[in-house]
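Every protein chain but one is kept in place in this view of the complex.
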Amino acid sequence: MTKRQGLYLDGVSVVFDGFRALNNLSLIVDPGELRAVIGPNGAGKTTMMDVITGKTRPTAGTVRFGDHDLTRMDEAAIANLGIGRKFQKPTVFDALTVFENLELALKAPRDPLSCLRWRLNAVSRARIGAVLEEIGLAARAADLAGVLSHGQRQWLEIGMLLMQDPELLLVDEPVAGMTDQETEQTAALLRRIAGHRSVVVVEHDLEFVRALGEKVTVLHEGTMLSEGSIDAVQNDPRVIEVYLGR
Amino acid sequence: MARLLLLIVLLLARPALAQDAYLDALPGLAGGFGAQAEAVERLGAGGNPRALPVLRALSEGRLMKRDSTVILNGTDAATGQPLDATGAETVRINNRVRSALRGALGRLQLVSANPDERFAAAESVFRSRSAENIPGLEAAIARETVPRVKERQELALAASRLVAPDAAVKRQGIATLGGASSEDARALLLEARNANPELAAEIDAAIAAIDTRLTFKRAAETLFQGLSLGSVLLLAALGLAITFGVMGVINMAHGEFVMLGAYTTFVVQEACRGIPWLLPWSLPLSVPAAFLVAGLAGAALERGLIRHLYGRPLETLLMTFGVGMILQQAVRLAFGAQNREVISPAWMQGTLPLPGGILITQNRLWVIVFAMLVLLLAIAAIRLTRFGLEMRAVVQNRRIAATMGIRTGRVDALTFAFGSGIAGMAGVALSQIDNVSPNLGTGYIIDSFMVVVFGGVGSLVGTLVGSMGLGVLNKVIEPWAGAVLAKVAVLVIIMLFIQRRPRGLFALKGRAADA
Partner (left out) sequence: MSGITATPAARGIPPRLLVRGAILAGIALLAALPLLNLLPAGSALRVSDFTVAVTGKWICYAVLALAIDIAWGYAGILSLGHGAFFALGGYAMGMHLMRLIGPRGVYGHPVLPDFMVFLGYRELPWYWLGFEHFPYALLMALLVPGALAFIVGWLSFRSRITGVYFSILTQAMTYALMLAFFRNDMGFGGNNGFTDFKELLGVPLNTQAARSGLFYAALLLLAGCLFLCRHIVSTKLGRVLVAVRDAESRVRFLGYSVTSFKLAVFTLSGMMAGLAGALYVPLVGIINPGEFAPGNSIEAVIWVAVGGRGTLIGAVLGAFSVNAVKTWLTSFAPDLWLFALGGLFVAVTLLLPQGLVGLFRRRAR
């Protein structure tokens, strides 16, 4: 990694037909930081991810990653900057094998002609093999992704993110619908991935956030309500009001 | 003043004078070409109604003569007594007489009892353009009670004045023509401009005034044609906006449901033939019938086939295309490949004149009215009824609607039947303006999809604006590009438009649109 870049959101608003999904949201994630974002339903967590990854254009505000203005780039260009995203619902390519899924995610030239001429070399093969081991799917490399279980699909998707080797990783509710054991494994996996990367985790599950043990941002009605350690946030009267009713 | 006096005298003394002039002039018709022309002029100027059939017979080559007796249909034209016609010969005429005849007939018809004849007479006088017509026209205008005939006569008078020797009279003519809004008046003025350089300034002003009005008239007519085409598109697209826009089911057999509606209209009409008093009502009766036929076909299609393919739009598209083919071929075998005729009731025929010379065809007007009614009906059904409420609930969240006790399968079938039924009603309207043939629907399906895409999927208001917009756009481009290129141009415009607004004019935004 040559240059470490931070994520910088300032005054971001997103309006859908008069509904403010994001309202003057500002957020700074430093290089290498692991940040948890929590908030009740409809707080704008997913919209925030959409804005960062270029799926939704903000109505107003600045979104920067290092020197790059993300509001002017499309999803593919943003992904190539080194921003990876894991969706709430795992999406992998069902008609391709586990190996092929990882191969597509591997850092390599992304244009059609390069893909036509692409040959898998020993280095790449080894790298895919390493990730297969890491996500525990080595034995299933030749199976279609479509036949994997829910948890395995989650891991495959995380594996694809590893192949992308992103600088900033956005993870949307990684443990939704997982068993306790799977949740634990996933938390460990995420911590390991984080390493030197910046990671933003959106989650409902406060225990999971506590397990991550990092700085927390609380969103409410599209704007930032509170920020700090999990204990500080949990004792913030405004947060208590939002979570426990008014 | 002298002219006015003369006119009054003429009017008062008319019957007696006219009678004498008629009898005096009549023998001239049996003479040489010169005498004939003169007699024709006098008969025309005399204004005796008896002269009309004589001159008509002359122009049609039916008038006979023996010596100086003129014979009309076996009677003496002077006395009206029956007469033995042996040895009589046909009266021959030359071009000079013929041109005199045209003006004379026109002048005589001006006093006819039949308004249509008077209208036609004014028309022919307008064309023949002679200063000699002026007194007759002035008299006719004074008597005229029917506005549209009077209007025409005034134009003819103006045209005649234009060729009068007196400059003041000419000016009168120019002023009247300048108030007209027809191409004919404009052409007359242009002609007069060459003949009368001294009046050029006034004529130019009059032409400019006509041009302004013509531009307005053309714009108004284009707008009407555009709205008319737009309402046809609206009718065809409305059902689609429900099945495709609301349910997300792409039904390529939609055009065939329109076709079924048109054939239902034909069948109802044939059934009504046996009961004469019912025949004028066959079209209104067809509306519910077509709604039912197409609606039932739609319900059968949805329950029998489409519901197995929910969530697979491309397969649905192919499958319904196949259904469309089968329906078309079945109708072709049952009714034959040739066009079937659906008669318009009397109250839908003819044209409706509007001020400013704008003509509107009645049946097109009715289609616009009908389209608006159907649109209101659809909106009311969705907004105000229990069925509409359940439908909207199922569209928004199928599972929650089901847990609240709504039978989603039944709602799907009803919604689809409703959209298909509207297609059937569109077929009733199309039977009035298009050929009823098995491939009636294919011509509309692509345009309808364009309307829905352009207007924004899932919005009936969008469908209204989309169809009217495309209709008017088509008609605006047509005059300088032709009908075919207009269609191509509209398609290109839609493609470019979608670049800016991929979800159409009235798009749902936000999360709902991503579903």
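Brief remarks follow.
Residue numbering begins at 1 within each chain, and the chains themselves are lettered A and B in the order written.
Keep in mind that, in the parts below, contacts are C-beta pairs under 8 Å (C-beta built on N, C-alpha and C of every residue); 3 or more make two chains touch, one makes a residue touch a chain.
Values in this document were obtained by computation on a predicted structure and should not be read as measured data.
Among B:T264, B:Q328 or B:S437, only B:Q328 touches the chain left out of the display.
The residue touching the chain not shown here, chosen from A:K55, A:R140, A:R191 or A:R210, is A:K55. Hidden from this view is one chain, which touches chain A at 53, 55, 74-77, 79-80, 84-85, 87, 91-97, 100, 103-105, 110-112, 115-118, 144, 146, 160, 164. Touching residues on chain B toward the chain that is not drawn are 250, 305, 308-309, 312-319, 321-326, 328-330, 333, 442, 446, 449-450, 453, 482, 484-485, 487-488, 491, 495-496, 498-499, 502.
One rule holds in what follows: only the chains that are shown with their structure count from here on.
Here the CA centre of chain A is 64 Å from the CA centre of chain B.
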